[in-house]
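Worksheet: the structure to be examined is printed underneath.
The complex appears here without one of its protein chains, the remainder shown in place.
Here is chain A:
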Amino acid sequence: MAAPILRCARAGRCWSLGSRPRRTRALFAEPVPGRVREQSSAAAHEWAAVVGLEIHAQISSNSKLFSGSQVSFLAPPNSSVSFFDASLPGTLPVLNRRCVKAAVMTGLALNCTVNKKSLFDRKHYFYADLPAGYQITQQRLPIAVNGCLTYSLSVGAHWSPSATKTVRIKQIQLEQDSGKSLHDDTRSQTLIDLNRAEGQLRVDANVSVHHPGEPLGVRTEVKNLNSIRFLAKAIDYEIQRQIEELRNGGKILNETRAFDEKLGCTVSMRDKEGKQDYRFMPEPNLPPLILYDAESLPTAADPQQVVNIDWIRERLPELPSVTRGRLVEQYGILPEHSFALLNEDGLLEFFQTVMKETRAEPKKVIGWILSTFLGYLKQRNLAVSESPISPSSLAELLSLVDSKVISLPAAKQVFEELWQNQGKTTGQIIQEKKLELLQNQEELEEICQAVLAEHPQEVMAVKKGNQKVVNKLIGMVRRATEGRADPIRIKQILEKQLQ
């Protein structure tokens, strides 16, 4: 237990539609039968949905938030649990400096105001994986507030660089994680492991609907969302469910609902206890957390005991939006490519290494990396780090294509061979499979001439003005050369010969 967790709550507004996807924005108005639709009655039937996300992200640290137990990964049950984590009487929480820094970094990266003073609270509820009966969190005055995150939308299969959206970050808070429960329904028992809960990133959605201009509606919390796709589905479903319920004269209960993946709907999780009353109270064992900046830093301070926001800000790694801008400028690639490069672990470094070692144009390299290379990885469910092809090999291959030693289709063949990772170099494969482009002009001309001689009808068609037949002839020449001739050169030669 007491593993560190960062929580950020985000509030956003979106308009709701019937069954149309949430991406398009329009107002939904019901016609009043038998009457001219007046402005006011139409407005009364419009709905606006408000969605907030609670994102729980586990901090990457060696020890837990409030105890010196190891943040374990796949450790035996209850093997990294200290007396404090087991909530034994007489134990006290001791805050982990690394977690504070991580929270400040997150706040700065998300454009938040970092609170120089933040407080810890207790949130009380009963559950077997929470032996203390409360969770230490930061509800009233968290470590960072009022941030924002800008992102781009993809419309269909393509990014639309103009569809940039901004979402508000309400707050970022440090909080304890609970333990892990394994439900054994056959024996009617639950097994508790207090190492920490599962999942390094969890999301809950809060959804409510209201008429524009009226106060916000009652919200429900939707849990058990295991992917972005289900998150979207669950939110869409819940918005519709609430609208239907209210339209039928019902009420929305302030409750927790679980998303059922199979049925694609949310179901009430309320147990007979009724609504939760968390009885928030200040955590009596922790003084306020004070952070400093360059101005307020006390002079004789122990550096191990002070967290300096400005110091952290200076050492923030380059943020993704800055990286993307730099890539577009440096390599002349499209913004959507920069997104794709950053979305896959290690892909950016791979691309940059290839670029360093090849003469090929960035646009061509990007094409190979994002479609061919990434395609192969995804098909075999591999990470970039597990790629059998090194950036140097790919760079070599692309240089050969660029200098027209081999054709594009031939390169794809070589790529396939390299992927098998049988220890052969690019050069060896090309030689073995005889994939080098025919460079000899005379040889090419001979082959073209032969093809033309064998197909007099097509030659006639071209001379009469049918240009499409030229492509057919090119295809025949390519087949005759077993794919070893550059189509562009073939075309040039044929056109000369056909005059």
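Following the convention adopted for this analysis, a residue touches a chain if its C-beta (ideal position, glycine included) is under 8 Å from a C-beta of that chain, and two chains touch if they have at least 3 such contacts; residues count from 1.
In this text, contacts and distances are computed from a predicted model.
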| field | "Proteasome subunit beta", "Protein YIPF", "Glutamyl-tRNA(Gln) amidotransferase subunit C, mitochondrial" or "GPI-anchor transamidase" - which is the UniProt name of the missing chain | value | "Glutamyl-tRNA(Gln) amidotransferase subunit C, mitochondrial"
| said: Of the residues A:A57, A:I136, A:I169 or A:I192, I need the one that contacts the missing chain. | reply: A:I192
| request: Could you tell me which of A:L53, A:A144 or A:V307 touches the chain that is not displayed? | output: A:V307
| query | Among A:M281, A:L408 or A:I488, which residue is in touch with the absent chain? | reply | A:M281
| note | Touch with the missing chain holds, among A:Q58, A:N96 or A:N308, for A:N96
| field | Residue touching the undisplayed chain, where the options are A:N254, A:N343 or A:N471 | value | A:N254
| note | Where chain A meets the left-out chain, the residues are 61-63, 67-70, 76-83, 86, 88, 94-100, 119, 123-124, 126-128, 139-140, 181-185, 188-194, 254, 271-290, 304-305, 307
